[in-house]
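All protein chains but one are shown at their positions in the complex.
Should a chain be cited, it is by its letter among A, B and C, assigned in written order, with residues numbered from 1 in that chain.
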Amino acid sequence: MDNFEPLIAVFSCHYCSYAAADLAGSSRIQYPPNIRIIKVPCTGRVSVNHILMALEDGSDGVYVAGCLKGTCHFIRGNYKAEKRVQYVKDLLSEINIEPERVQMYFMSAAEGTKFANVALEMTEAIKKIGHSPLNKSRS
Amino acid sequence: MSKDVLVIGGGIAGIQACLDLADQGITVYLLERLPSIGGKMAQLDKTFPTNDCSICIMGPKLFEVERHPNTHLLTYSEVEAVDGEAGNFMVKIKKKARYIDEDKCTACGLCAEKCPVIVPDQFNMGLGTRRAIYKYFPQGIPSVYTIDDSVCRVFQGKKCKICAKICEAEAIDYEQKDIVFELNVGAIIVATGFEVFDPSDIKSYGYGTIADVITALEFERLLNASGPTRGHLERPSSLNIKAEIKQTEKKIKKAKARLKSLEKKNQGSTDEARKTLAALDERLSGLKAKEAALGDVKDIAFVQCVGSRDLRYNAHCCSYGCMHSVKEAIVSTEHGSEIRSTIFFTDMRAYGKEFHEYFLRGGAEYGIQFVRGRVAEINQDDHGRPVIWCEDMDARKVKKLPFDLIVLATACVPSKGIEKLANIMGFDSDQSGFVKTDPNKPTTTSAKGIFVCGCANGPMDIPSSVSMASAAASMAAQTVKGLG
Amino acid sequence: MIVGERKPMEELLGMIEDFERILVLGCKGCVTVCCAGGPKEVKTLSTLIRMDRKQKGRKVITIEASTELQCEPESIRPILEKMANQYDVVLSMACGAGVQTVAKLFPDKLVLPALNTNFTGIAEEHGVWTEACLACGDCVLGRTAGICPVTLCAKGLLNGPCGGASEGKCEVSKDQPCAWQEIYHALKRLNRLHYLKQKPQVKDWPVHPGRVVREDLREVETT
Partner (left out) sequence: MNTELRIGVFICHCGINIAGVLDIKGLCEYAKALPNVVTAQANLFTCAETGTSAIKKAVKDNNLNRVVVAACTPRTHEPLFRASCKEAGINPFLFEMVNIREHCSWVHRHNKDAAQAKAGDLIRMAVAKAAFLEPIETFKSKVEPLTLVIGSGIAGMTSALALADQGFEVILIEKEENMGGLLRHLHKIAPANVAASELIEEKIAAIKKNKRIKYFTSAILEEVTGYVGNFSVRFSCGNDSYTCKVGVIIVATGGIPLRPEGLFNYDGKNVITQSELEIKLKKRDIEAKSIVMIQCAGARIPERNYCSRICCMVAIKNCLYLKDIIKDAKIFVLFRDIQAYGVENEALLLKAREAGVRFIRYRPDTPPVVENGKVKIYHPAMGKEIFLPADLVVLSTPIVAHDDAESISRILKVPINGNKFFLEAHAKLSPLDFAFNGIYLCGNARYPATVREATCQALGAASRACITLSHDTIERVGTVASVQEELCSTCFTCIKVCPYNVPYINERGRAEIEPMQCQGCGICVAECPAEAIEFKYISDKQIMAACEALLAS
């Protein structure tokens, strides 16, 4: 399992975490290449089904990266996202899939380093958990 | 009377003032002396403190200026005379001939490939070369080519016209003449920017005699992907050696050809030709050895306040030098993992938003060494590497440090031709030659209806230039709306 | 509206254990309003089922559909007739009425409830619903200022409080206010306290299952 390279879907909001990813890029902060970003106007746009389907399609992990609390461009999109992520975690536990495969993160447009650290932290965590049970072919 | 505005200078300040006015529905003429707008910012590789690629964030604005319905681009043009007063200026403008029809040229670049004339490229600070027919820089706007009539063979009476033959768009017209026309505008904004101080005056720094002592703007071009070395960081001295090697190889080929032709005709002694060939070969191997000895660039020195805060040259501070060097030191680590930078400074002026954190990160994450002390002299060690003499005020010792490359953070001086503009338009200049403004009305010059913004008013960084450009637009709009 | 809540997945997965082709049938009525069994929840449940089976390496086909009103046979018939033999079992995400309508209409197929139907209730805030009406068949709200003692009083007393409340809260659970104290304050506010003095009522509790008939609306025999 040591050379297992997880594939992680990331829902990233245009105003904060996508901008943080850009800043991580322009500051050339290196981080593991396991994440694939899907840009949304706000993390409030991400529904429970989007996360579940990303997992069903075989992603080993999914995380939603929104603005710092209180700074969401659309006021409370990130709070909504946090509650939906928690709901998905509960659902996953009910069908005993590791809830830690799904996480919610908050960061500002100025936190390029944090974006990179989150990508690293999540990649390491999913490596420990192992590949998704729904995707045996890609062990 | 006229409700239009003329902006002189196509750098980031001129572009911002022009766009602000155009977006408000005011007709704006943006005049630029060079073949393309973009100014000094277009020559930068990256910008502090965000490390944005300079042309990438400026590119969209260049496009917008060209595409905006309310703007008229007057590039490769200069102001000859200005009369009248606020609300009704008559401006005489000379548009230099490009010898290329701007509407037809698609900037395909075929002409430049075939043009035989090779001259130093001013956009790349003379480090690279360009042809007699050239585009000022790849993303330049207007995206057309220009013929430099001071070097083009056609204008020296020689037979050439290769470019006209190749040009599919038939855009080349050697008969094109300079045009002089009159423009009626209500207000004028001076955004002529600044010039980089020429450090060759400071003999002790050896700029011009020691090849590996360059200015900060030249270093930007060496770092830049569309620069002379395509972004590969090389010492000017090794560039010179490479150029010499190429020339010698060419000479050897010619010498061999001549030798072979002599042997075939076997009259006249061939040993004289053989002797020059041997000399050339020996010279070539000497050069190759020298180049190998130099190796890659590892240690870079940044010398601050070159010609600034110096009563012999310019008393004022260039405002952006410290941050500029920290940025270049950070960016250079991308071009070679073992590159280490040392910055010699007196006051570290990181006073803008996010500047101080950027400076700290430079030291912490990129290993930049900071030596507080004015550099006294730069000379060469016996391998020809530049050596810095300075007093390290913290260690309280005089130091002698060799480097592979020395970058001079040169002073910011008024742009060439600002005196000519001053007496054409009648605005006063301050003690350093920049355009003087009323302290409480930041963009208002002594001439009514004429405003200034950006480095034409004094050394400042890009955010301050952009803010001041919007301020000048506000004042110009007030004037032309006649309500002011 | 009728308020329901999805059953725990463990129970659901147990129910559909030995079926392969599952029709997950949502209802766009009350259970959509209370976010339990609408089209979105149908997709969520179907995905979870597929994920579970894929994890266990077992085949499954989930068909997702939603009726307008699953308690109305005409709303179900077009959908189920169209996919007559494509499914082995119906997993209905409607309320109890919906599940039973499908079962009655299509007796040869097993119909399983995906929800627990809780109560007829009020949407207090987004995501919170509270019980309001036990459907006792003989409404007393007219004399209790719109506060139902049958539902909100833990013991369903008809003629006044049991006396066990403290600080206005029912003795059964301290965060449940005593219905009758609420009724008293409401009637006082509307100065209708005399309603309390009316002769005590005796409730004619309904015999289940109830049936309502509107002869005027029924189908006429035209043979």
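As a working rule, contacts are C-beta pairs under 8 Å (C-beta built on N, C-alpha and C of every residue); 3 or more make two chains touch, one makes a residue touch a chain.
Quick caveat, the model's predicted, so the values are computed rather than measured.
**Q** Of the chains you can see, which ones touch the chain that is left out?
**A** Within the full complex, the chain left out of view touches A, B, C.
**Q** In the full complex, which bits of chain B touch the chain not displayed? Write them out.
**A** Residues of chain B in contact with the hidden chain: 12, 16, 20, 23-25, 47, 49-50, 52-53, 56-61, 63, 67, 106-107, 138-139, 141, 143, 224-226, 230-231, 309, 315-317, 319, 347-357, 360, 393-394, 396, 430-432, 434, 439-443, 458-460, 462-464, 466-471, 473-475, 477-478, 481, 483-484.
**Q** Which residues does chain C use to touch the chain missing from this display?
**A** 28-29, 32-33, 35, 38-41, 43, 123, 125-126
**Q** Which chain A residues touch the hidden chain?
**A** 5, 7, 9, 14-15, 18-19, 21-22, 24-26, 28-31, 33, 36-42, 44-50, 53-54, 57-59, 67, 70-71, 73-77, 80, 84, 108-110, 116, 135, 138
Criterion: only the chains that are shown with their structure count from here on.
**Q** By the document's touch definition, which label belongs to this structure's chain graph: line, ring, star, complete, or other?
**A** Graph shape here is a line: each chain touches the next, no loop.
**Q** By CA centroids, point me to the most central chain in this structure.
**A** Taking the mean of all protein C-alpha atoms as reference, the closest chain is A.
**Q** Please give the pair of chains with the highest number of C-beta contact pairs.
**A** So the chains sharing the most C-beta contacts are A-C.
**Q** Could you state the distance in Å from the CA-based centre of chain A to that of chain B?
**A** 43
**Q** Between chain A and chain C, what is the gap in Å from one C-alpha centre to the other?
**A** One centre to the other, that is 36 Å.
**Q** Let me have the rounded angstrom distance from the C-alpha centre of chain B over to the C-alpha centre of chain C, please.
**A** Once rounded, the distance between the two centres reads 76 Å.
**Q** Where in chain B do residues touch at least two different other chains?
**A** Residues of chain B never touch two or more of the other chains.
**Q** Contact residues on chain A for chain B in the complex?
**A** Interface residues on chain A, with respect to chain B: 23, 26-28, 110.
**Q** Along chain A, where are the residues that touch chain C in the complex?
**A** It is residues 47-49, 52-53, 55-56, 91, 94-95, 97, 133-134, 136 of chain A that touch chain C.
**Q** Residues of chain B touching chain A in their complex?
**A** Listed in rising order, the residues are 50-53, 334, 354.
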